[in-house]
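Partial complex: the chains shown occupy the same locations as in the complete assembly.
Note that the chains take the letters A and B in the order they are written out, and that residue 1 is the start of every chain.
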């Protein structure tokens, strides 16, 4: 069995940002030398997500607006008694999930034609990271 | 390490459909010869999901109605400026997630008594597919 680990660092300019990391994940898979296996991509924070969907800017704005309607920023969450103001970011993370697992076939990410991998930041403007863990053969 | 890959094709009669694929995933696991491992089942599209829940028709109708209340079909999404009409299907996919990972123990899917695996189509009536990727030993 082979394995390969990489950490991606982010420090977004805005509180919320959606960053296409498909090329970076793909490069990690190539580097791993794994021909058949699985690739986990997971945010290492609880106010960010990794998801697979369309690289279309209109949709990304739809997603952002929709998430904020389901888990609004600025609401008076109990979590804010700790001094934080990011209760919404925790809930947005739960909807979107902090991770995705991708198949590797013949040495490449085995994605459908429109599948792009995104890191979704919900409480940015500081250094945060995600992990890529490839295992297989 | 062993690995095994299969693609499942779907072409639903309706825009939205929920298809029980437990037997097909189970057969792929048997075929793989893997005794201990993991089985990823992932939609290769961004308007379909794979999830684990109950094979009960009333609940499936509840799920469909509930998803459409959270991400309504027919709303004027920004994504529709591209000519698409499936913005809701992308958001439904995000709630339900496009994939699930299943444990394999003693050569079989290690599921609880009520766990069934579903392919959920949110924008059907065309050929789409899912991948099954088994790895283990």
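Just so we're on the same page, a contact is a pair of C-beta atoms (placed from the backbone, for glycine too) under 8 Å apart; a residue touches a chain by one contact, two chains touch by 3 or more.
What you see is a predicted model, and the numbers here were worked out from it, not measured in a lab.
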Going from the 2 copies shown, figure out how many the entire complex holds in this file. 3
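Just so we're on the same page, only the chains that are shown with their structure count from here on.
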With centres defined as the mean C-alpha position, give me the chain A-chain B separation in Å. 20
Under the stated contact criterion, what part of chain A meets chain B in this complex? 1, 36-38, 51-54, 56, 58-59, 61-63, 66, 70, 95-97, 100-105, 110-112, 114-115, 135-137
For the complex, give me every residue of chain B touching chain A. 1, 3, 5, 38, 40, 42-46, 70-71, 77-82, 87, 90-91, 93-95, 97-99, 101, 129, 131, 133, 135
